[in-house]
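Apart from one protein chain that is not included, each protein chain of the complex appears where it belongs.
Right, chain A next:
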Amino acid sequence: MNENMRIGQEAVEAKGWWLAHKWLVLRRASQLGILAAFLAGPWFGLWIVKGNLNYSLTLNTLPLADPFILLQSLVTGHVPEKLALIGVAIVVGFYLLVGGRVYCAWVCPVNLVTDAAGWLRERLGIKGGAHVSRHARYWILALTLLLAGITGTLAWELVNPVSMLHRGLIFGLGTAWMLVLAVFVFDLFVMNRGWCGHLCPVGAAYGLIGKVSPLRVTAVKREACNDCMDCFAVCPEPLVIRAPLKDAAKGVGPVILASECSNCGRCIDVCSKDVFSFGSRYNNAASMAGVAQAAPK
């Protein structure tokens, strides 16, 4: 119905610019804010955070460690010191609650790159490209662990664009920009949402952590959906939306339970009918009657 309209234009008209971009703006603020906190030290001598996303120490007290890299390190046979273990526990605990791939949408610097590629791809109307299963990332995740075991080193770190970009921005980029550019070009020309949506094992690992997270996006007002398909177009993981949005008749609840959802909230922004909102995984009764019964409590 809106073939000539840009994604989200209907929402802007219906809700105004801010409500049609709220979560996007907040998300960018989070990504850039976290990056700024890391950069304040090396750039201005303001040591709020030391380290990088693999491990960091905030205000000299709060340790945060990346579970994926520590798991690889464990597989090589090294048991880390206390600080790293505390850091991992905090991080895992946090993402267990808010959704694992919140890391992807709200923290990871590569998301800025791949989102830019996705945006440009849409703008330029580039269609098609290579097809790979979205399960590939879990295979690659398994591969990284296998490599760690076989080589006894953190082999994936030699090519991991996530840590390369983040570490590079803070400690000196060197030629890491080439790898980042490669990811951009890959997403732009070769595969739609190729890196984050199909291949990245970091995102896959965080996705697994978020399998049971209470905080989820939910299509509470799904009966208001007018099939504009903007949410499908804007979502980096469109497969996660279909069933909760469309399969009410089959008894599927409205909550997006798939752990690939990164809780980015773009679908919330872009929907002119306000079908989506953040909610709890447990408010997932299939019929609206069920929701109505559960709500007054």
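Methods note: a contact is a pair of C-beta atoms (placed from the backbone, for glycine too) under 8 Å apart; a residue touches a chain by one contact, two chains touch by 3 or more; residues count from 1.
Going forward, contacts and distances are computed from a predicted model.
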{"item": "Record-based protein name (UniProt) of the chain missing from this complex, from \"Dipeptide transport system permease protein DppB\", \"Secreted protein\", \"Periplasmic nitrate reductase subunit NapG\" or \"Formate dehydrogenase iron-sulfur subunit\"", "value": "\"Periplasmic nitrate reductase subunit NapG\""}
{"item": "Candidates A:F44, A:F171 or A:Y282 - the one touching the absent chain", "value": "A:F171"}
{"item": "Residue among A:A11, A:I34, A:A155 or A:I268 that touches the chain left out of view", "value": "A:A155"}
{"item": "Listed residues A:Q31, A:T114 or A:S163, member touching the removed chain", "value": "A:S163"}
{"item": "Residue numbers in chain A that touch the chain omitted from display", "value": "41, 47, 50-52, 54-57, 63, 65-66, 69-70, 73, 76-81, 83-84, 87, 132-133, 135-136, 139-140, 143, 146-148, 150-159, 163-164, 167-168, 170-176, 178-179"}
